[in-house]
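Here the structure is laid out as structure tokens; the discussion comes afterwards.
Only one protein chain is missing; all other protein chains are in place.
Take a look at subunit A:
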Amino acid sequence: MIAIIDYGSGNLRSISNAFRRIGADALVTSSSKTMDEADAIVLPGVGAFGSAMEKLEESRETILENIGEGKPFLGICLGLQVLLDESQESPGVRGLGLVPGRVLRIPPGNKVPHMGWNQLIIKRDSQLLDGVDDEYFYFVHSYHAEPEGDVVSATTDYGIEMTAVIEKDNIHATQFHPEKSGEAGLDILRNFTGIIKA
């Protein structure tokens, strides 16, 4: 069972519908017990960094413990950004700190938010991105992650090259929304369920 963390943010029905569509057993939950019992954890998220961290406070330890034990984790959009140390969106607020680095405002020159369908620039082999070539994925964000170290599996071009996929051990995260990216997005979720079974 995949636990989709409900922390009062965003559109959870879409992500659970998407997992149902590919035949995966997923449950929207805020219970630590359910997260502990799950085979994998999904952290969705839209909204602001600061308010998300505030709402995640209760689940913080549970998430860190489960990831520490090696459980597959998928962060989506803001669920990617909160993995880092901090964000310009909410100065002074501490992220989960699982991936060193910062989240910065998308620089002027292009429209913000980066909203719509964009392609990936693949940086290295990744099981999550297996089969991805020139497909488009749906992005909507005003901030972008700048992680340190060799953790970026794919970027996307929006005037500047921005982080699109972070992977570090059992942590996987996409800046785009696989649950809103048509069949290409469902393939990413299928790849994630493949990682869970492996």
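Simple rule for what comes next: a contact is a pair of C-beta atoms (placed from the backbone, for glycine too) under 8 Å apart; a residue touches a chain by one contact, two chains touch by 3 or more; residues count from 1.
Definition applied: contacts and distances are computed from a predicted model.
K.L.:
Which name from "Aspartyl/glutamyl-tRNA(Asn/Gln) amidotransferase subunit C", "Imidazole glycerol phosphate synthase subunit HisF", "NADH-quinone oxidoreductase subunit B" or "siroheme decarboxylase" does UniProt give the chain that's left off?
P.N.:
Checked against "Aspartyl/glutamyl-tRNA(Asn/Gln) amidotransferase subunit C", "Imidazole glycerol phosphate synthase subunit HisF", "NADH-quinone oxidoreductase subunit B" or "siroheme decarboxylase": the hidden chain maps to "Imidazole glycerol phosphate synthase subunit HisF".
K.L.:
One chain is left out of this view; which of A:33, A:94, A:111 or A:124 touches it in the full complex?
P.N.:
Only one listed residue reaches the unshown chain, and that is A:111.
K.L.:
To test your reading of the contact rule: which positions on subunit A touch the chain that is missing from view?
P.N.:
On the subunit A side, contact with the omitted chain comes from 10-11, 13-14, 17-18, 20-21, 46-48, 108, 111-119, 136, 138, 140-142, 157-158, 179-183, 185-186.
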